[in-house]
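Note that one protein chain of the assembly has been removed; the remaining protein chains are unaltered in position.
By written order: A and B. Residues from 1 in each chain.
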């Protein structure tokens, strides 16, 4: 009978990446960010398509097109926006604000305009940030038809009285909302949702870092034998997740864990924002992984502001989905400005974010409850080759992991519960689990998938 | 169907008092304290009646008389005590201790006496406080028939050998225990109990401040359309609340919330002592209000010592009744001495105590659970005129309150739960609630009373 029990799968996601993850991976992710950087993305349009096509070069994404006008919960899929050129010229015919220099110069979803006007009329359409006077701020107006330009506050203040020519060669027409979806099938049809947004123009940390890490994560998981199925979403923020959730509503019950990836490339320490429930398995896994790292980290409670976890954690969906970041949005000065550029994200942070996401997934993959098969007093570990100490010495991490696993494996505590309680490294826990399983001392409560 | 749902009552108790509460209110309360100050109160007698009659000039109190000898739970309503004059004269016939100078000079409930005696016999009947040698202490002997005088310790030490005449013109006869009760009827017969004691002689903070704030609170609530009914008690401490509870025992189930008001006029910061359960709605409301004030405050756990919350929180009654104070009894040196006088209470503290009590009542009045009517992802707030931000900016308190209310209104969380969790001002919560209710996005779980 013993031989019929399937051994737990000890493939080591994070460990295998210790081998393969290196500075090269960080540089490759940074290169991908650089490749995506110039594209003018918005919540719809060619920028999103170009972005998804570049991701498609790495992972076998399905690109989905949802028509404008479709009702998705309380929202409607908007018109598709595209832009070719835009500028403000002075009376000398010089492009003083030029979309070709930075796509942040145009307010996202600006309607087309071609007109001449004086400074005072123009200023009603100009946006700057006095607190960061050298940087172009990022502005959009998705649902109120208008047009506008963004520029550094210093430049705004220096604009002379003049007759200006404003030109925005954009179009806002029925079309599609585009998003990318990838399902990696595991042994179970239960899913882990990993979501990032693809709707920001030339902004690196708040957008592209999440895309790069999610793409690398999908590449990595794609070659593994997985317990869970993994669903990756590359979607425009808010309207994209709402659209996806509306289309997939009947399917959402399959999602057992999930997290949003955003702002994962800056030099700050890791931050995990918990799901609405606050104590989901994914919340405890991230907390354990960040705590085990021995480095600074922050765990934030859920709040209904932020990224697409707002939608996944709405009361009608209430999915166990958190959000992994480094410095949270709004807490770094470059946020939503032209200074969120290629210098703000660094290869080592991208690499560290990927590693921590892989480790957390490894925890979720292997987390289950075991039953101590010799629960009356301790088993005689020496008889199983598991007692390496000369009597009288103190126990190391591995020996402690053996004892903790045996003591807590009463069916009530999962591996993660035990790991978090004894605060031992995940690799040590898994090594001890493997040894105890091979010795027949621990068996899973349920048949592993 | 939509039109049949009654809108929540957005009348703003605290807000309306922002308009009307002012330094004048504090001064009016201090004036009332001054008016009540000279009266010699005890747990029975003319002093209580005079006090209640002065309160009656402000609010339509019912004055109740309970006869001596009535059994009330484990107690008996005592004989009625009255006093007209008292003194100690020296052999020169000088009143060296004179009730007319301070009613604290006589131990409360002293039996009548007229005798001559030497210093050593007299001293057995004299009480002073060596730690506060300049002040007259406050002493009573309700249940052990005796007589005594209180005087400053310095004076006691300086008393020469002499033949003294002691005289207390008091009476202790079958009569009544007197208390005042006021019921303000709200839409519901469920009640909020607000209780203060009226049994202390010339003591301002410990007694009169509570009477003044409770009276002003009743005046204020009297002109409002209220959800709950409010029962105000102006009662002698201990025996008064016991008597009332014994008489009203069948009625006590109606009391859903309550608090005792005492020591609410000194310059100290606010203190709330929680009810026996420690997590009643009234406890959480006071905690939220004090926390939101942004000023220093203290939340104390329940203990079975203090004021009439001792009785309301006895195990057989176990009412959700806390106690609001500024500096707690026994923690200011003037407590139970002649220094608890008109200088110890200040108009601004009385005013602040009234404001905080009104805000807490406003929380209780409006606290109920709502259901998000568009629970799948966020509703498109812009379509309801509720999205004021240009995309890309961070959210202010009002916008956050909208999001928190929508996210948490799953029927499990009340307004107070949400307000405490997001730590936003009550007025902002109510403003957001009103907007969401008017937009049809939130509806009460139960029909509002």
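Convention: contacts are C-beta pairs under 8 Å (C-beta built on N, C-alpha and C of every residue); 3 or more make two chains touch, one makes a residue touch a chain.
The structure presented is a predicted model; accordingly, all values stated were derived computationally and were not measured.
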**Q.** Contact partner of the left-out chain, one of B:142, B:167, B:384 or B:398
**A.** B:142
Q | Omitted-chain contact residue, chosen from B:66, B:313, B:364 or B:381 | A | B:313
Q | Touch list for chain A against the chain that is not drawn | A | 372, 374-380, 382-383, 387, 390-392, 394-395, 400, 403-404, 406-410, 422
Q. Considering the entire assembly, which residues of chain B contact the chain that has been omitted?
A. 73-75, 108, 127, 137-144, 238, 241-242, 245-246, 249, 276, 303-305, 310-311, 313-318, 330, 336
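The rule we apply is simple: only the chains that are shown with their structure count from here on.
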Q. If you average the Cα atoms of chain A and of chain B to get two centres, how far apart are those centres in Å?
A. 53
